[in-house]
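Left out: one protein chain. Kept in place: all the others.
Up next is chain A:
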């Protein structure tokens, strides 16, 4: 709505026609706080809340924008669909590790949506039905149901969580049912007789006893190739062979447009209407048949062909212009070998975040002096200043040690770490590291004094004292071991 959007304090409702009545179809937080709820007549709402803003609900525009959001969500997983009126469904099987695990993926999803002004809640569960219920009843704003726990969680939720029509829910409430578990425990036959098969179907879908396929959304401008099989295929070799053929066809399509693929989705439509998917990403645009085939074939073993695969679809869901590059043709200069294909292979296997380089940061605080950058980031040739000794192994959390040391600036005479007491034979230091007041106020006067100490056998350690040894304001004066030298 841009400039004309009402402020957050103004109650807003969306109105729509149902039969010959105008009803409230949606209400924002302010409107709900003022006592309005979905389903009351429009005139009553206007009487109850004086400064109410109301808009007509445009169902078609809503559905279109939900579709746009579904297309956007393709960045998270290859199988995505809109779940009208207000949901998105994403099949994250085999895709979560690329986003740092399920929790991290949900956090990222919700915060990205929040950044564009959409208040979202997200949940991961074993089935669509369970995820649908958890997102609406449990997510604050995210929720991850442990694998196999979905039925137990569903049993504790109110019956509204079952995606049933309003009249069935109201009928069940009249009969005294409140929780999903109570319906599950009741005899199925009499409930079906009274409410129809819908109740049992929704219950089974949520509990994972009945499959629930859905048609993934596809954008019309997507570069996609498809192959249908007369006889369903299932053997890994056969799948690999047709993967190669599809990649070759896709690369031709990409070449015609001058594009290279950054992300590929290979979808397997099984005879039982389920869809399995493989997603592979690349660090730079690629149009090399062999390399792309390799990336996809690497993951074929994760695909469960079930009773057979009827259709395979390969789509380049993220493409970039494939720029021609000048290569070194000099006689003396050897070209730098290209390792982006290795990085792609490893990144698709273990996740992009777990593949990185370190880059220097101008900070004297050891744990802040290195930052992780993408493995393919350009090499600027910088390094750390080399005059002070640094240990090859740094403990993530400095461990407290017991020591005996003279204040203010002497190294310890002995120290005891992990139950072993060591006499300090030689020591070097202190190297004083000041707190970085621009990071946190508490570091304004904080000080660490680092010492390199060597015991009688020759083992060398990096220890520090929090504080300057004189002023208690600068630190606790406790000693810590921060790293191990060689």
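Following the convention adopted for this analysis, a contact is a pair of C-beta atoms (placed from the backbone, for glycine too) under 8 Å apart; a residue touches a chain by one contact, two chains touch by 3 or more; residues count from 1.
Just so it is clear, contacts and distances are computed from a predicted model.
For the omitted chain of this complex, the UniProt record lists the protein as "Damage-inducible protein", which is one of "Response regulatory domain-containing protein", "Damage-inducible protein", "Rod shape-determining protein MreD" or "Putative anion ABC transporter permease protein HVO_1887".
The residue from A:216, A:260, A:366 or A:398 that touches the chain not shown here is A:366. The chain not shown here is touched by just one of A:19, A:176 or A:337, and that residue is A:337. Among the residues A:355, A:446 or A:463, only A:355 touches the chain that is left out of the figure. Touching the omitted chain from chain A are residues 336-339, 341-343, 345-346, 349-350, 354-360, 366, 369-370, 375, 379-384, 386, 389-396, 425-428, 452, 454, 456-460, 483-486.
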